[in-house]
Structures are given as C-alpha cells and as structure tokens.
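We show some of the complex, not the whole, and keep each chain where it was.
Just so it is clear, A and B label the chains in written order, and each chain counts residues from 1 on its own.
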Amino acid sequence: MNENRQGFLFQCLRGAGQVFFMENALTGLLFLVAIAYASFAGGDWATTIGALVGLVVATLTARLLECDEASITSGLFGFNGILIGIAMPTFITASPELWFYVIVGAAMSTVVTAAMGATITKSWGIPGSTGPFVLTGWLLMAGAYAFGALDIASEQPKLVSDYVQGAEVIPSSVELVQIFFRNIGQVFLLGNEISGVIILVGILIASRPAGIAAVLGSLIAMIAAIVLRADPSSVSQGLFGFSAVLTAMAIGVVFLKTSPKVIAYALLATIVTVFLQGAYDVLMSPLGLPSFTAPYVLTLYLFIVPKKLLAPHPHKRVREHLVGKAADAPTK
Amino acid sequence: MNENRQGFLFQCLRGAGQVFFMENALTGLLFLVAIAYASFAGGDWATTIGALVGLVVATLTARLLECDEASITSGLFGFNGILIGIAMPTFITASPELWFYVIVGAAMSTVVTAAMGATITKSWGIPGSTGPFVLTGWLLMAGAYAFGALDIASEQPKLVSDYVQGAEVIPSSVELVQIFFRNIGQVFLLGNEISGVIILVGILIASRPAGIAAVLGSLIAMIAAIVLRADPSSVSQGLFGFSAVLTAMAIGVVFLKTSPKVIAYALLATIVTVFLQGAYDVLMSPLGLPSFTAPYVLTLYLFIVPKKLLAPHPHKRVREHLVGKAADAPTK
C-alpha cells in the first residue's frame, strides 16, 4: 500500500491537488470530482477528459525525462498539465487535432516546469507555480488562431478602447455567494459554484489555514472588484477572484510563515492581484487570449522574491564592465 | 542635524533626487519645485500631490518591510514611487479611487524594487533603475481601462498602421531651446521647459559631469529624432529626448567611469535609446499605454550587463542536461 502510494495513480492525484498547493491525493480526487461535476452540469465532458489526459501526459513526460523523483511523487509535474488539459477544450472545439495539441502541450508544460526549476527557482528561489501553464497555454491558444484544424470557439479579440468598463452594480446576496464560490472554481476554469464548494472542501481537508486564506482571498477580491467597478459580467463569473484566491494562499500561508506582518503583506499582494487581473484582461484582449492565472503568477514572482540582505544596485559604478574597465583598475 | 539627515524627510528628498541618480537632498528639493512649477503653470495640482504621496508611501513601505537600511537612506526606494505618483494623475482623472490606486501602486513599486535587487542585481549586477516604475506603471494604467471607477483621460489606442510618421519639419531656434529643456523635464513627465531648467540646475548642483551628460544626451536625441523624422508633435513635447538623457547620464557617467571609450559607448547607447523610443511608442500605442522610461531602461540593462570574461555560449554541447546525459558520461 505504501509502495502503491508512490505509484503513478497517486502521483497524478497529488498533481491535481497541487493546483491549490496541496500535496494530498484525496484533495486531488475531490478536485477531479469538481471538474467532472461542472462537465456534468454543462453537458460537455471534453474538459474532464482533457484534465485527465493533461494530468497523465504531463506526469508521464516527467518520468520519461527522468526529472527529479521526489518532485514527481509530490505531483509537482502534474498540476500545470491538468490546467492545460482543461483550458484547451474550454476554448478550442474538440477534434482529433485538439487532442494531439493537448498531448504535445501537456508534455511541453513539463519541459517548461523543468526549465523554470533550473532557472528562476535555482537562481532566485522563485516557485514556477502555474507559470508554465500560463506560458504554454497562451502560446497554444495563439497558435490555434493560425491553424485551420483548430477552431477557437468563443474569444473575440477587441481593442483596448472597446473594453467594457463596469457600471455601478451591486450584486444581490445570492449572487455574492455564487461569486464567492466561482472565484474558487475558476482556478480550474470552472464557472460553477457547486464545483467551487467541492474544491474548498478539498482544500480544507488538506489544510485548515490554506482554506481560510482561500476564503479571505475570494472575499477581498470580490469587494475590490465591485468597489473599483470591474465588468459585472466578469465579476459574476468569478473571473476577478480566482487569481486573488491563489495569491492569498501562496503569500499568506504556503510560501511564507503566517504572522501579522505576513498577513498585511498578503493583503497588499491580493489587492495588487485584482489590479493585475484588470491589467491582464485589457492587455490580452487585443490578442484574443484569456488571462489564465497570469495575475497571480506575476504577483507571486514579484512578492516572493525580495530577500533579506539583497539591496537594489546603488547609483554607482558597476563592476568588471567590458567597456568601463578603468573603473576597476584606477592605475591605467 | 546629522541624525536628522538620516531622517525620513531626507530619505524622501534623496528619493526625489535619485530619479536622476543624484543622492542629494537639495537636488531632490529642486526637483519637487520643478514639479510644483509645472502644476502651477498648468493649473493642475494633482501631479504634485501624487508625487508627494508616491514618494512618501514608497519610502515608508520600504521601512515597514525592513528593506536594506543604507538603500532607504540613499533614497533608492523612493524614486520609483514618486514617478508612479506623478504618472497616475497625469493619465487618470483624479478621484478617491485614484488615490487608493496611487497608494497601492507606490507600495507595489517598492516591492518590485526589492524584487529586482534580489534578482537581476544579485545575479547580473543590473541596476533596477526606473524599471519598477515602468512595470508597475504599465500594469496600473492597463488595469485602469478595466475599472469603471478609474477614468483614463487622454490616451487613445491606435493601430500601428495609424501611427503618424513625421513630415520633414525643422523646428525654429526658439523651439529647439524649448525641446532641449523639455527633454529633461519629461523624465518627471513634465512638458514644461522652465521645469526642465530647474531640474538641470538641480543636477549640476550635485554633479557637474552628470549635468554635462544630461545636456549632451538631450542634444543628441534632438538631432537624431529630427534627422529620422519622428513625429514633430512628440519631438516638440520632449518625448523623444527624456529617455536618452537618462541613458547618456547612466552609461556615460553614473555606472561606468568616463573615458573616451566609455563616451563612444554612451553615444551608441544614446542613439539606440532614440531608436527604442520610436519602437516602444509604436509597440505600446495599440495597448493605449505610454512608453514611460522603458526605452532608457532596456538600453541600460542591455548595455550595462556585458562583463569581462563572460563569453557567449559556443555552439557546442551544454552541460548536465536532463535528457542529453550521455554528453557528460561517455561510458554508459
């Protein structure tokens, strides 16, 4: 049994759980249930199939490439693949070419994960997190516009000037509850509040503090988005909250040790994420691309990197420059 | 008194001065005067208020985060904040939400400054310089398009094909003098030639060579922009010169030790900055975003990084690759 838990199935389930930082197979299973429920409710199973394909292919690729064993076992090579697997059928009509695209894309997400481990993690201790999903997802979606065999269903590129600014709308209490849970579900691209509930249960099973951070992140994002009058339709679908949920968890609980100061820092980061959600929506819309979790990823990278004893460069001479040699050798 | 000079007020004044690399409180004070003069002339005090708010919040955030003491004292955490504080009210209509935006944005600029210190400065000795302002400013501006509570006043996104190429226009001598000083004022987003004069005086007080570099940078940029026939209206407002002024100072005096070779290198960098000004204007216009100091920032990063003894990778095997293991262990 213990050996079994090291096996491929458990690696995959933990991979699903790691989307919310949880190295817990049961949590991962509940997440898959949430995905399946949304497929059931929407009558479209392509996203669930894609989730499974993406998860399996990404994890398998890591094994074939002989990536770090412990990381594979923790599910760290699966969570970007499952997101690719959900995202592609969400935006691209199902076809044999789509599945080829998902398989190559999931394998690519593993390569990108390994690449981030060998660069920004190695040098600066930045977790790659869902960065590989965002990068791979954007490139695949953009590519789909160029290939006749891949049909982008929904997105309509628009100019910044066409961007709909929100009117002053205060949602009803029922809507507020729906938004609260959709903010959680949308991390898996699920605009379904029941799925959000299932996911939150999954998180709480694995970690009480992480669950509380998710709850607070969703609330803060909801308030900030409504106060700043973001597009009500986007807010209603949970699109202004899911990145903020991840930021609140990542900065407040997962990567830093919770303390009053860390909580204040996480609050700042969560509000910044809401700002960046607006920014990315505007910046990506002319390209016909969704933001994915980019607002969370950029916030995480920026907020996690400041380290003790590492100061900005002073406005003084740099060292050992190719041209400014004299600076280093005063006696010419 | 000496202790006082370590105090918060002086940290802020030096922060203003560091926009032009000058760790000098009097210089910073003169820069604030230049900003206030432009507000007085234009009858709009929001930018001056924003400058003060941004400067104070950014510096205070660095203290709360317990960033490097010496850097705070030198003003290295204030100069990106002051620029955020000027830029936001320049482009976004004043409102309570704007001030919330400025405060969060200025705090964010400090986090980004610390992040750059812990990454590109740590690993490659690249000064972050006004990079945090550019990144934060772009994201905040883009976000403003998405929020109904924030109203972008002036910018009109346009396609590359709409881009107005300049006719052959030779400005009059009076205009040339105005452009010369606006090139300096626009570093603080001030299209006011008197402000440019005050700023130049402030620089010369702190450093004669830096002042000369600023003068030469402004002249070279003016000539290059006119010869290449950049949009005359942009040239006239000083928009083709302010990044070049910073490049000339940074490469020619601040970060490299002045020598004939360094001067030639700085000349190349300054001309490249004018090219990049055109490039960024074109690349940012479809997004409805100004270039800010991005042309200077990219030029600085590229030109300051080449180091002695660090060569390009040869077109030969890389080491210790995950897949290409055989390359390292010939005996399988």
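We adopt the following convention: a residue touches a chain if its C-beta (ideal position, glycine included) is under 8 Å from a C-beta of that chain, and two chains touch if they have at least 3 such contacts.
Here the structure is a predicted model, which means the values were calculated and not measured.
Every protein chain here shares one sequence; 2 sit in place, and the complete assembly counts 3 copies in total.
Note that only the chains that are shown with their structure count from here on.
With centres defined as mean CA coordinates, chain B is found 31 Å away from chain A. Across the complex, chain B meets chain A through its residues 18, 21-23, 65, 67-68, 70-71, 74, 76-77, 97, 101, 104-105, 107-108, 111-119, 121-123, 125-129, 138-150, 156-157, 254-257, 259, 261-262, 265, 286-288, 304, 306-309, 322-323. For chain A in complex with chain B, the residues that touch the partner chain are 65-67, 114, 123-124, 126, 159-161, 163, 165-168, 227-231, 265, 268, 271-272, 275-283, 286, 298, 301-303, 305-307, 309-327.
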